[in-house]
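This is the structure I have questions about; it appears just below.
Yeah, one chain of the complex is gone here, protein chain that is, but the others are all in their spots.
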Amino acid sequence: MYALAEELFPIPRSITGEGVRQTLRILQREVPELALKSVPSGTKCFDWTVPPEWIIRDAYIVAPDGAKLAQFKRHNLHVVGYSEPVDRRISLADLQAHLHSLPEQPDAIPYVTSYYKRTWGFCLSDRERNSLPGGDYQVKIDSVLDEAGQLDYGELVIPATVADAPEIFLSTYVCHPSMANNELSGPVVTVALAKWLQQLPERRFTYRVVFIPETIGAIVYLSQNLDHLKQAVVAGFNVSCVGDERTYSYLPTRHGDTISDQIAQHVLQHKVGDYVCYSFLDRGSDERQYNAPGVDLPVASLMRSKFGAYPEYHTSDDNLDLISPGGLQGGFDLLQLSLICLEANRTYRATVLCEPQLSKYGLYPTARKKGDPKPKDLLNVLAYSDGRTSLLEIARRLEQPLWQLAKAANTLASAGLLEECPPMEN
Amino acid sequence: MYALAEELFPIPRSITGEGVRQTLRILQREVPELALKSVPSGTKCFDWTVPPEWIIRDAYIVAPDGAKLAQFKRHNLHVVGYSEPVDRRISLADLQAHLHSLPEQPDAIPYVTSYYKRTWGFCLSDRERNSLPGGDYQVKIDSVLDEAGQLDYGELVIPATVADAPEIFLSTYVCHPSMANNELSGPVVTVALAKWLQQLPERRFTYRVVFIPETIGAIVYLSQNLDHLKQAVVAGFNVSCVGDERTYSYLPTRHGDTISDQIAQHVLQHKVGDYVCYSFLDRGSDERQYNAPGVDLPVASLMRSKFGAYPEYHTSDDNLDLISPGGLQGGFDLLQLSLICLEANRTYRATVLCEPQLSKYGLYPTARKKGDPKPKDLLNVLAYSDGRTSLLEIARRLEQPLWQLAKAANTLASAGLLEECPPMEN
Partner (left out) sequence: MYALAEELFPIPRSITGEGVRQTLRILQREVPELALKSVPSGTKCFDWTVPPEWIIRDAYIVAPDGAKLAQFKRHNLHVVGYSEPVDRRISLADLQAHLHSLPEQPDAIPYVTSYYKRTWGFCLSDRERNSLPGGDYQVKIDSVLDEAGQLDYGELVIPATVADAPEIFLSTYVCHPSMANNELSGPVVTVALAKWLQQLPERRFTYRVVFIPETIGAIVYLSQNLDHLKQAVVAGFNVSCVGDERTYSYLPTRHGDTISDQIAQHVLQHKVGDYVCYSFLDRGSDERQYNAPGVDLPVASLMRSKFGAYPEYHTSDDNLDLISPGGLQGGFDLLQLSLICLEANRTYRATVLCEPQLSKYGLYPTARKKGDPKPKDLLNVLAYSDGRTSLLEIARRLEQPLWQLAKAANTLASAGLLEECPPMEN
């Protein structure tokens, strides 16, 4: 995962343009089933219109002394996203109105965009900005805002191994330039999850996985697929900020009461223990769209350090040093366990009345092999399997991880002592 | 409000009689739409019968030394309410059985009534009682218990500005003689609320406001209007003890789960913070009748120092010094805010799917003028407006006062981004 992040890091992504396509093609190399899709600029989607495609070739400032500053080719954060073309000579005073820096983080280049209001600008470290000499500056941005362009995204469907399966939805974004936790951690962890899902022998759910530009991409995707998603999706996660090692966190759905919320919290409690539980008021990524009224998809977020909640966020300091193989693995593990739990969270009904005579089934303590479920777990899973108490709810009462109890449930089902009840309704 | 209380203070009110009528006429002067109504003595109302009208002209005791004591004309608390007429000479020992005083509050005259058991009596300070010389006393009560009398009350209907509106019910009582917090604070604050309600350009609810004698008046009113009230009333407050400055308090409805309870607590939390939350077991005023089984009106109480919970209660010390313009204003503000919240507590549905592009509506941060709702509030109100989450519930989640969020909701509704859903059902 970290190597893929390294490969993707330098690409100058935005919500449209060649950087997104290049990123998607690399992801497709990893998961060939990924379908690359696009919609033309100007397409209406709910309250929005797909903007022109932004083509950025070069950008820099030439100082009065001839020094070349804020070079896009050195760091793609130097140019304000969606800057219109400019090529002119202006005074330092006029230039200042187009510069962005962070006085409190004097060495970091901030990340600034202006997708829907035409302007241009440069981002640079506050230290560099403060050392600019007076005089006239040459500013050059070689960009095009192409009304005949397009917005690109990737969609991957991993079908269930059973018929008429509901769907689990995973979404991640591919629209930030060179940033690591708040960009690349999402797609690389999601690609790893997709590979793992593809090789599973059984899937109770179909998995729909999208790699989209944030906000406008989510809105485009929803505008084209809403009826299907509302009918099919029973759980989902927005995969964002899953790459550093500092913490784990969770952001709920609008009402915090979906199976996605329950599973996310269960996994965090049993796998991590200590984590940050945010409010829906702290939302900021595509969960905003997925949880909008009328959209109502059960999409929660499992994260490491959340967007907006760490100092390097949206600066050049959110780089490959901030994330790590261990950080990405932690994010992957959490999401993988959540999917494992969703698959395992069946509702069973005991097939015999009263406790069964376990010895008849070779399940009595004396017959137990190492690694077999504990007889107590077997009896407790049986005791609560009344056709309306899900395995997740049983796990809660037993204060055990669902993924452990699933073994007991499988053992009992194999012995014919449990039968599965109709599929989970959220 | 305080001046009106001063004017009303000396009037000798009881549950019937000229004092009530005189009080109602003064209130009618303030709010000419107030309708004065009456029912004859002897009228059956549920388990009760309207008692004879009590006409009290004078009352006093003449001591053996000729001193005139416990003079009704000096303080109308000196005579036990509903005393039958008496004019005779008795020993001090016999008189004692008809005297009421408070050993623990030796300077206060207690308030005593005997509406349904025929007797007579005098109230005086314990200090005065203890100084009574031995000998024979002349006792004189010039009263009539008029079986052909009536019970009076006032009813004010302030219609909604829309058709088919549900009602909000306000009740206060006019039956105690010269007492201030536990009597006059109620009608003077209620009159001020009525004046404010009358001049509102829009009212989503009809307001039904009654000025009645406590207990028997409420029972009379309910017996004559129950079917209508049960069908129409969605919220209500009993207005009592709203005049001092010592505290704020709340007494819930029978089950504590009505919109009146929710609004009352919301206002107290955001406006006052620190207040006394009573139990329905602490009830004592007309909320007893409004919340009786089968009556089931959603009537809660917002108070300052609650009846029975302050030492001056039901004594001559509950006088104009106990209440104050500031105390009355605090009571008024609480009830006014509650009515504002009830009016504002609509349920909305977002009209566009996903977040709207706020800049299209001039609502983006850069376009914000001082006093405009915060963009974050706009987005949060939108995010929860799913047609089933009321503005009160949204306010709870945002931990903000509903009256603040109402501005954001109005702005969004004006921009066409929210539409109102069918009226609140409690």
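Assorted remarks:
Going in written order, the chains are labelled A and B, and every chain counts its residues from 1.
Basically, contacts are C-beta pairs under 8 Å (C-beta built on N, C-alpha and C of every residue); 3 or more make two chains touch, one makes a residue touch a chain.
Source: prediction; values computed, not measured.
Within the full complex, the residue among A:Pro10, A:Pro106, A:Gly326 or A:Gly387 touching the omitted chain is A:Gly387. From the options A:Gly284, A:Pro356 or A:Pro373, the residue with contact to the chain not on display is A:Pro356. Within the complete assembly, B:Val295 is the residue of B:Ile212, B:Val295 or B:Leu418 that touches the hidden chain.
Within the entire complex, the positions of chain B that touch the omitted partner chain are 46-48, 116-117, 215, 218-219, 222-223, 226, 254, 279-281, 283, 288-289, 291-296. With the whole complex as reference, residues 349-350, 352-357, 359-360, 380, 382-387, 397-398 of chain A touch the missing chain.
Please note the rule applied: only the chains that are shown with their structure count from here on.
In terms of their C-alpha centroids, the spacing between chain A and chain B amounts to 56 Å.
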